[in-house]
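Encoded as structure tokens, here's the structure I'll be asking about.
Selected chains only, in their assembly positions.
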Amino acid sequence: MLTAADYQHLARDLVAPDVWDFIEGGAEAERTLAANLLAFDRLRLRPRVLTDVSRVDTAVSLFGRRYATPVGIAPTAYHRLVDADGEVATARGAGVADALFVVSMFASRTIEDIAAASSSGLWLQLYWLRHRDLMCSLIERAERAGYGAIMLTVDVPVMGRRWRDMRNGFAIGGGVAAVNIDPEVMAPAHLRGAGESAIARHTAQSFDTTVTWADLAWMRARSGLPLVLKGILTAEDARLAVEHGVDAIVVSNHGGRQLDGAVASLDALAEVAEAVGGACPVLFDGGVRRGGDALAALALGAHLVLLGRPPLWGLAVDGAAGVAGVLRMITEEVAPALALAGRPALARLARPGERMPPPAQRGAGGDDR
Amino acid sequence: MLTAADYQHLARDLVAPDVWDFIEGGAEAERTLAANLLAFDRLRLRPRVLTDVSRVDTAVSLFGRRYATPVGIAPTAYHRLVDADGEVATARGAGVADALFVVSMFASRTIEDIAAASSSGLWLQLYWLRHRDLMCSLIERAERAGYGAIMLTVDVPVMGRRWRDMRNGFAIGGGVAAVNIDPEVMAPAHLRGAGESAIARHTAQSFDTTVTWADLAWMRARSGLPLVLKGILTAEDARLAVEHGVDAIVVSNHGGRQLDGAVASLDALAEVAEAVGGACPVLFDGGVRRGGDALAALALGAHLVLLGRPPLWGLAVDGAAGVAGVLRMITEEVAPALALAGRPALARLARPGERMPPPAQRGAGGDDR
Amino acid sequence: MLTAADYQHLARDLVAPDVWDFIEGGAEAERTLAANLLAFDRLRLRPRVLTDVSRVDTAVSLFGRRYATPVGIAPTAYHRLVDADGEVATARGAGVADALFVVSMFASRTIEDIAAASSSGLWLQLYWLRHRDLMCSLIERAERAGYGAIMLTVDVPVMGRRWRDMRNGFAIGGGVAAVNIDPEVMAPAHLRGAGESAIARHTAQSFDTTVTWADLAWMRARSGLPLVLKGILTAEDARLAVEHGVDAIVVSNHGGRQLDGAVASLDALAEVAEAVGGACPVLFDGGVRRGGDALAALALGAHLVLLGRPPLWGLAVDGAAGVAGVLRMITEEVAPALALAGRPALARLARPGERMPPPAQRGAGGDDR
């Protein structure tokens, strides 16, 4: 076991084929899914030399909390599909790595159980539902359970057409459920029913497609937690996010699962980071599989990088230990990559629009930025 | 049956090989045919978020008629090659989808029969023949039968060298004929005769290769119907079309069947749309196979997108129901694609040369453009 | 038999493998050989519509002689390797097509025999030999035999490393010889000897590697024939050629047989044509296999296009008739390509640095340029 891809290869044999397609697949012809990965192959890094890299620091701080690694876990639904303990195991694994774990609204374990198992930072991810009382209740539970932020996903007004799931007639079942959501509210018959669009129909019935930027004020008023928007791909929307006072944004195309043909996450990152101009942290997901990928995203302006599929591979293979293993592997690749790039601290990475200043002379009194 | 490509795969087994080559093939080495498709793979969309997409409207209006879908049927010849009812079945299918159907001059059913079967908009496509009386007669019949426009194809002064047809010695036969054209006028012996260039020779004998922009005035004087030019690929010709007062143009390279090496339709679209500058509607064909492709063309400036081969796939598989199926599939992909792109109405798509303005705030009184 | 490539496929089975490698191969890793072909695949044409293409004229005039086709035969050595009649058959084939034939200094038939068989234009190609008397004698023989120009190849100071020939130990033999060259002068032992570098050693011993632009005056003084330089790939050298008063240049990388890694011919053409600025005709060779390729080169500024390998394919398959067949096929593809491009005459093709003017209105009095 050397790389996250090693977990992927093992996981493929351990997970039911339709669940595997649900995890690995993207929308339609999977153009964007492929583009996410290819963007990293295209990118070329410009390493600097003769900087003091004796103390490489991969820690990042967000909203007053420090994480040992710039790599966290993106929200993905129904972890019990691949492990009996589900998100509780994921939280334990994240804790081992001292990594951020963003819990999905469609987690298959309760917000409270996950919090009890967690020793690192937790955030709660939400979609905007028609049923606002349910959202309020989830936010309150997250606050009580000590979650550190609310991450609102804004790229799912409708669900992307995922041909694999449609052909498989994929539906969540086998005792796995979105346990944090009142089944009466969420049209359980549809959720449980088989059929090609069980999840998509459920989305169409439950999600509020009328939401606009003006509605963010309502959510702000519900909670004092930082509000993070996930799914920004353009400078225009990044500026709107800053104008509306969000606390962080996530550059993401939902792992290529929503608009097929959408720009690769990495290709959108520089544009977004420049538009934000440091007004708030920029997070990133989309195709990170190795420490070098994380470095690339960090160098293009991301403050923290989220992993979607890789923690699920680890979870499927070895439960909490697998999650920790994947996070550890990628983090252990980030550190030497930073050293080889001549940037011992994340803050030393050149940001878009800046020319990297000459590295500090040793003994000249620390970081030059 | 999930995508138009599913119809394609079925149709391949149902259609005689030489007819299949006639439908699917392009000119010479099929560079442009391939380029048409690859252009969509290269394109990347920039989706916007937090717009109200609760009412996605895919309707378009052209020349005073409203269509439920921005996807219509491009003119293709001899539909009876793949279905006994031919264009009558196609018209029924288009009617189910409330889609524009452009009937080919080389239709294998009469203009009047097609009109009788149609419940959506029909246009008539014409090549410019040496025999102008025949053109006049076709225009008059179209007017009487309620056709909404004349679409003049301008990219076939001679027929492209289609190696597949030449190697197959392809000729129209089996009781299929261009029934709207007086066989005495159109050199029937050549049309019916076998041989590698039956259609090409027929074209060379019947088509007027001397036609220039100045001749458009003659056609204008023949009919009060809107005049649409099909086959524009350059800004220069787009400007000439506007100067000569045409009512709409179609960006098209004839499905890669004419000049091999010609620019991909999608790659020409932005240039043409910018040159037209809104002076008349711009239609598009060339490689659209999915709703996302249609969205891409619409976003680059097309007002309506035409499909050439996909309706024939549907027609071959299931007659009128197949045509309706293909149109429905692609239209049903356009709607969520518009939602995922954050543009609930076609008019909200950014046009070339414009920066997309910030989306309207919900409740601010409707469309901001 | 539909395309030149059909001749190629047949010829491959008719020609000895080492001769085939000699004909088809390029230098070293054949990067430039591949680039020559790929350049045509990359290029995209912008066709114009509604021009009068009833009279497509593919004729070109050079140095006072008119050719029916813009496609001629580039100089290649030893045609008797593939046909017993050698260049005499090639000349007959060129005559059938009324095409220019540039006879190689290393022809395997005499200058006079070739002239006797020719009914179209002939030029003589020369390398610059150490033995200037021999060059004088060849020029005088060409003048007496009615050749129309001298084409001096300037891209072979040494021979490119052609791995195929080196691995094959290829040497000219079997009674084939450079009959126009005094064997005593040309180191016959080496020419006839087997071994990996027979031709290359021969080149090294016979060719004058000291020649510079200043030497052109010597050649000018030897003959009143037009002087054409073959092997120009840069704007700098094109300007030098004009300054030194040459009568035409040929953009060529010797079919990818000299400097491997050199720019593709087609990619160099626009730069050269712009530098020449109409001061003299620009010819082109390198990768033309179809009429559309010829059109592309003509549109980028070439006045006439030369074919290297394709006439040898025709010659190997069917002697003079095969040469004529290849020339006819490609010419017959040029005419419809010009019509489809909306440029009925070569002079109407847009040249680099110009915007194509609006096509002439029909009846407005002929060509607008």
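We call the chains A, B and C, going by the order they appear; numbering starts again at 1 in every chain.
Definition applied: contacts are C-beta pairs under 8 Å (C-beta built on N, C-alpha and C of every residue); 3 or more make two chains touch, one makes a residue touch a chain.
This one's a predicted model, so the numbers in the text were calculated from it and none came from an experiment.
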Number of identical chains in the entire complex, 3 depicted
4
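FYI, only the chains that are shown with their structure count from here on.
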Compute the shortest path length in steps from chain A to chain C over the network of touching chains.
2
Rotation angle superposing chain B onto its copy chain C by C-alpha atoms, nearest 5 degrees:
90
Provide the C-alpha centroid distance between chain A and chain C, rounded to the nearest whole angstrom.
60
Between chain A and chain B, what's the gap in Å when you average each chain's C-alpha atoms?
42
Could you list which residues of chain A touch at least two other chains?
none
For chain B, which residues count as touching chain A in their complex?
2-3, 40-41, 43-54, 290, 292, 295-296, 333, 336-337, 339-342, 355-356, 358-363
Spell out the part of chain B that touches chain C in their complex, as residue ranges.
28-29, 31, 35, 154-155, 157-161, 163, 166-167, 209-216, 229, 231-234, 236-237, 240, 253, 258-264, 267-268
